[in-house]
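Missing here is one protein chain; the remaining ones are kept as they sit in the complex.
This part shows chain A:
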Amino acid sequence: MAAERGTAAEALVGQVVLPGDLLLLPAHYDEDAEGERLRLSAGAAPQGRLLCGPGLRRSGAGLLVTKCGLLRHRPAGGGAYWVDSQQKRYVPVKGDHVIGIVTVKAGDVFRLDVGGSEPASLSYLAFEGATKRNRPNVQVGDLIYGQFVVANKDMEPEMVCIDSSGKSSGMGIIGQDGFLFKVSLGLIRKLLAPKCEIIQELSQLYPFELVLGMNGRIWVKAKTVQQTLIIVNILEACEYMTAEQRKQALAKLSGN
């Protein structure tokens, strides 16, 4: 019962990998035995340091796959491998921009539901221009677009609505009206890719405002309720439609 014990990582790039598969790395990566870092995002990696992204874990001389999906590789700066998997459940990651719903207002801290296993906390001072006298007007049930400043498996996640220089850069309370719905994380990543065709095609249909949260939540607002619902239906269906089907659906709508 000689199972495939380790195939070269380069051979499997772009193919489906399953948990339990062992990927063997070229020999020269094993030289740095100290400081094997597992990082989830692209950083400036020094030469020869391999980044082990989501879905992979270091195991002996190779990488063990822990999630099913397509194996991706980026050769820049030492190289990075990760598994592109589709899932609906969000796990908070530091630096991710997400849409949260305020559930509790407890004194100086708001608790937000971000779709993870724990509610995230947001201090009232973490808004642009907020001071102890000038509090932001946040009510229970409001939508907030912010980013995680603390998000690991051991602690409660914490969010802020300002970036490192103190500016809000698009984050904060999301305005009135509009429609919030949930999609899978893979669709969000597809929509956030630069020059996404879906967004370009939709923008030619009606003008609308769109906020994409990495936790699978999308907020849409168009001029009328009907237009908003049409955009919501197209975005939800996009996941399962091919490009031609989408173009046909949009052509039918713009013809009406």
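Following the convention adopted for this analysis, contacts are C-beta pairs under 8 Å (C-beta built on N, C-alpha and C of every residue); 3 or more make two chains touch, one makes a residue touch a chain; residues count from 1.
In the analysis below, contacts and distances are computed from a predicted model.
For the chain that does not appear here, its UniProt entry gives the protein name "EXOS5 protein", which is one of "EXOS5 protein", "glutathione transferase", "Sesquipedalian" or "RalBP1-associated Eps domain-containing protein 2-like isoform X2". Among A:L64, A:A130, A:V149 or A:I199, only A:L64 touches the chain that is left out of the view. The chain that is not drawn here is touched, among residues A:T103, A:S117, A:N134 or A:Q226, by A:S117.
In the full complex, chain A contacts the hidden chain through residues 1, 3, 5, 16, 18-20, 55, 57, 64, 66-70, 85-89, 91, 117, 153-154, 186, 190, 240.
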